[in-house]
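So the structure is just underneath, and the comments pick up after that.
Here the complex is missing one protein chain, while the rest keep their positions.
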Amino acid sequence: MFQAFLILFISILSVTMLYPFLHVTSISLSTPTEALRQGFHFYPKEITFNAWERVLQSNTVWMTMGNTVFRTVVGTVLTIIFLSIGAYPLSKKYLPHRNAFMMIIIVTMFFGGGLIPTYMLIKGLGLINSMWVYVVPGLVSTFSLIVLRNFFMSIPEELEDSAKMDGANEFRVLFSIIIPLSKPVLATLALWSAVGHWNAWFDSMLYIQDQSKIVLQLFLRRLVIANEGDPMLPVPSIEQTPETVKAAIIIFTALPILVVYPFLQRYFVKGVMIGSLKG
Amino acid sequence: MEAAHMAQAQNVKRSRWRDNLRQYKKHKYLLLMLMPVMVWYFIFAYGPMYGIQLAFKDYNFADGIWGSPWAGFKHFIYLFTASPDFLNILKNTVIISFYHIIFGFPAPIILALLFNEIRVSVFKKVAQTISYLPHFLSWIVIGGILVTILSPSTGVVNHLLQLVGIDPIYFLGSEKYFRFTLVLSGIWKEVGWGTIIYLAALAGIDQQMYEAAVIDGANRWKQTLHITIPTIMPVIAILLIMRVGGVLDAGFDQVLTLYSPAVYAVSDIIDTYVYRIGLQNFQFSLTTAVGLFKNVVGLLLVLFTNYIIKKMGQEGLY
Partner (left out) sequence: MKQLSRGWIGTLALVLCASLIMSACSSGNGNGGAATNAPKNSPEASAPAKDEAPIEIVWANNFNSPEEDGNYVQTEIEKKFNVKIKNVKLERGTWREQFSVLLASGDIPDIFPVDANETDMALWADQNVIASLDQDEVKSHMPKAAAAIAEVDEGAWGVGIYKGKNWGIPKLWPNGLSGFLPGYNEAWLKNVGYDAPPTTLEELEDVLTKFVNEDPDRNGAKDTYGMSARGKLPIQMFTSVFAAYGVSPYQFKLDDAGQVVWGGITEETREALALLNSWYKKGIIHPEFITSDNGELNTAFVNQKIGVIDNAGWGNFNKLSGYISKPADDVGINYIPGKPLIGPAGQMNAFTYGARQAPVLLGKQLEKDEKKRHKIYEILEWVATDKEGYFLTAWGQEGVSYDMEGDFVVGRTEEEVGATKLGYGYFYNPLGHIDTSKDIHKTHPDDLERKALLNEGVISLVDVLGPAVMETKSQYWANLTTLQDTFIIKAVTGEANTEGDFDKFKESWLRAGGQAVIDEANAIYKERQQ
């Protein structure tokens, strides 16, 4: 039966995809000796929480995570708002100068000034060392904007017509009709934005000098790269980060994002366009 | 005679202006909505854009971007001629990228469709969540695991191959198999995450259409062909157009982690090559030039694909 083969195939695929995660988790819970053992690591032979303790007990981890949470939440919410109010007008063929607007936007996907001019701009705007540098410069993702716009274009106009005939203006239409119909796509774009914010570290490194405002990823990167240098040194006076701690860091970073799937489930409601397509 | 024509022209101009104003008034809410976004683009996307001239200049800190001397196409020429292998590097980039697009673009679509067919709800949710996992691990982590499992002597993959009578293959060390390994592992890593947007599109399909089709006697395969795929076509189309813009990005992180001098000949891409040249220098002009080159090529391909897609009846980029 098709279902049987399907489930078998997906199972095999899932196992391969699950393995690296198990591998790293297992190492994070292993003793340093065990961590170096060649071969598979499905589960730790002896569980030790040392590595996790080091990660979780660090004050800096929690402080920087607070910053990351701020940027993820505020950044994603603002992004979704901007994407919506940007994509909707662009999806209407009767928008004046629509092509010009599209050109302006598309050009930015391919041409950009680079590191130095961007830094100068951020500096000129006074965003250096400000938490807002995490949110504002990255507000609009052109890729997402275009995806959303094209999605809006596939929503039949008839759905708006009745509301418009009742005298609703475009804001109304956008918020009460279009957005509810776009929940799955918006949820996806929100997810992309959130993951982007969660994993970002480069802007933190470049624009933030105040160490209390850096993001989690930057701090964790430092731990992983820290003092990685000359293997020829005898016992280094400043401890190198052991493999087990590096493993714990990797899992720690990825975990919160995985909690997202249940979130997605709520918005991927099937059949939201019931009755929308006729014949 | 002339005066009459001029007057006519004036009238036409004035009425065009008036038409425009009328349009602006009519759609004032739309324009209003759009303004914040356009302001953002103006400031953050166009503000720094003058930096592109760096590709044509010899940048030095003292003169800044505006003051640095012009260098014409010097950096592009350097990029193309500094290495006798550049043609090969370009070839690698294009080949690897095309493999990624040809096999890697449809993969999430197919997987999304397969996920859609699973009827055991719990299994479906678990499998989907697991499929996102590889996306969250960096290539450094996955690379290490790959080296181990693909080892010709101790790796499990070759172990399995031997069970079916095939000799061990040095996947990561042989020129013959490296690209294949690269592309396959790349697809494997991203396919799950890539399904999300398609699942979102699938969620929007009217269930009643399926019910109607069943009544008409269509089996699942026909339903997929005539209902599912056409409905998610707009999403597929726009994603494909934008995907081809990255044709000269062949996956820097992945290649850097997995390649070695033994396989440079088949896997050295533009980005890894630039990385090796630029490693020692603060070569802004060169990096800007390389970026510009990649983007121009990408743009051309995007415009071309956009044209084709529109000819096929779908909405394109503009």
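Which chain is which? They are A and B, in the order written, and residues in each are numbered from 1.
Simple rule for what comes next: contacts are C-beta pairs under 8 Å (C-beta built on N, C-alpha and C of every residue); 3 or more make two chains touch, one makes a residue touch a chain.
Since we're looking at a predicted model, the values are computed, not measured.
The residue touching the chain not shown here, chosen from A:6, A:107, A:136 or A:168, is A:107. Residue positions on subunit A in contact with the hidden chain: 32-33, 36-38, 58, 97, 99-100, 102-104, 107, 115-117, 119-121, 123-125, 202, 205-206, 209, 211, 221-222, 225-227, 230-235, 237-240, 242, in rising order.
Contacts to the hidden chain, counted on subunit B, fall at residues 42-43, 46-50, 60-67, 82-85, 144, 147, 151-154, 170, 172-173, 260-262, 264-265, 268, 273, 276-277, 280-282, 284.
What we mean here is this: only the chains that are shown with their structure count from here on.
Remark: subunit A and subunit B have CA centroids separated by 17 Å (rounded to whole angstrom).
Subunit A makes touch with subunit B in their complex at residues 2-3, 6-7, 9-11, 13-14, 16-21, 23-24, 38-40, 82, 85-86, 88-90, 92, 94-96, 99, 101-106, 108-118, 120-121, 125, 136-137, 139-140, 143, 145-147, 150-151, 153-154, 169-171, 174, 181, 184-185, 187-188, 191, 250, 253-254, 257-258, 261, 264-265, 268-277. Those residues of subunit B that touch subunit A in the shared complex are 20, 23-24, 27, 29-31, 33-34, 36-38, 40-41, 43-52, 54, 65, 114-115, 117-120, 123, 125-134, 136-138, 141-142, 145, 148, 154, 156, 188, 192, 196-197, 199-201, 203-209, 220, 234-235, 237-239, 242, 245, 284, 287-288, 291-292, 295-296, 298-299, 302, 315, 317-318.
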